[in-house]
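As you look at this complex, bear in mind that one protein chain is not there, while each of the others sits in place.
Take a look at chain A:
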Amino acid sequence: VCIHRVRSCSSIRFIKSKYVCVFDKSAFKFSHQQRLFRTSAVSCGQIVQFKLSDIGEGITEVTVKEWYIKEGDSVSQFDSICEVQSDKASVTITSRYDGIIRKLHYSIDDIAFVGKPLVDIEIDASKGVASEEDVVETPPMSHEEHTHQEIKGHKTLATPAVRRLAMENNIKLSEVVGTGKDNRILKEDILNYLAKQTGAILPPSPKAEIIPPLQKTEAVPAASKDKGRKIPLPVSRPIAFAGKDRTEPVIGFQKAMVKTMGAALKIPHFGYCDEIDLTQLVQLREELKPLAEIRGVKLSFMPFFMKAASLGLLQYPILNASLDENCQNVTYKASHNIGVAMDTEQGLIVPNVKNVQVCSVFDIAVELNRLQSLGSAGQLGTSDLTGGTFTLSNIGTVGGTYAKPVILPPEVAIGALGKIQVLPRFNGKGEVFKAQIMNVSWSADHRIIDGATMARFSNLWKSYLENPASMLLDLK
């Protein structure tokens, strides 16, 4: 016991070095009826042992499953402290006190005993300690209720809110004149008492402070002219912003993205952009959509874009290639595994459709549907996500016109498609007509691809889409 006392004393000394607090652990070991110990110095908070209350059904022990707080955290009355489990019942233990957690008596998975200390809470001395009997689970008192209190023989009537205000300002209620019913002390009485004591001007009500700008400009010159008049000067208050920065570690998928994009940075990108007139394609898709639906497939524009890209890659295979690490060899990939950028909850994922060069537009649509449903369910497999050779990103579905896409290694080219807009254009006869315009932004690896190649590929791709019938000639 002796050793205990010394140890506890030194720990308290560590917390509040100025004051010496005397511990007497034996005081609360036995009868819970006894008042809890008090320290000699007023500034030192009182440490209360919060015991595990009765669970019911004659249960004497529980397992601690989760702590909601840790040592050093401050808690308010009714905050959740921990979760314990006993025989299929999960119990949330809430705090009886306001204060700071000083000690957790159990670790996760330990057995805790009913009636034994669960945590030690340091209670703010000025707030006083609730005795064990006080702690009954009753709803908080309504503001209308009044309590009588004997202070120096006087009976002073005041609501708990008024009492708190007095306490916070170190005012003795016995010195305040009550103006309420039965000499009840009201909030105004406390404020008046304060005003008299300090001569301070009480803060004006919020309405008075809101002075319209017009009045302000008028008020200032007026004040300088006539100093005798009392004009409430606008109080300039700094704009209070209570937001806090939040720092999170870069982990998991985000970390992998950091690595990939870091590698992409090594690729010297160049961009090439153009606008495509999709008027004919829009019409064609409208005709084909119901046919696809009959076959149970949703037909978007992407299968057309992808098939046209594949036809273009047949003519310009360097865009479907890969440069090795040391830039020694270029590998021309036989398969056109065209990746489609997808936005999911986790972020950007790029599954690819394999062998687009031997797929029909309908085949591509089927495969896209499959990848899209797997993507939204979070069930894409490794084979879906690897082996891509060329990528298209339909950012236009979200919005935007021109973009600057980043090439996904080990590929050498990528295209970003903007949204389809209805815009006025001139036709061959010089007449204005309604056109469905989409912008494309290509990025390519300038180490092995030159601007002319990219431009020619883009022109070919554009011609297939502006005149879809021409695709029929080259379809394999």
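Quick note on the criterion: contacts are C-beta pairs under 8 Å (C-beta built on N, C-alpha and C of every residue); 3 or more make two chains touch, one makes a residue touch a chain; residues count from 1.
Definition applied: contacts and distances are computed from a predicted model.
J.: Please identify the absent chain by the protein name in its UniProt record; candidates are "Leucine carboxyl methyltransferase 1", "NUBP2 factor", "COP9 signalosome complex subunit 6" or "Lipoyl amidotransferase LIPT1, mitochondrial".
T.: "Lipoyl amidotransferase LIPT1, mitochondrial"
J.: Can you tell me which of A:D73, A:E293 or A:D324 touches the chain that was removed from the display?
T.: A:D324
J.: For the chain that's not shown, point to the residue among A:F78, A:Y332 or A:F426 touching it.
T.: Considering the complete complex, A:F78 is the one touching the chain left out.
J.: Among the options A:T260, A:Q280, A:S335 or A:Q421, which residue touches the chain absent from this view?
T.: Missing-chain contact among the listed residues: A:T260.
J.: Thinking of the whole complex, not just what is shown, which of A:G252, A:P290, A:G399 or A:G428 touches the missing chain?
T.: A:G252
J.: Considering the entire assembly, which residues of chain A contact the chain that has been omitted?
T.: 55-57, 65-66, 78, 83, 85-92, 94, 108-109, 137, 139-140, 142, 249, 251-253, 255-257, 259-260, 263, 322, 324-325, 331, 346, 349, 377-383, 385-386, 408-410
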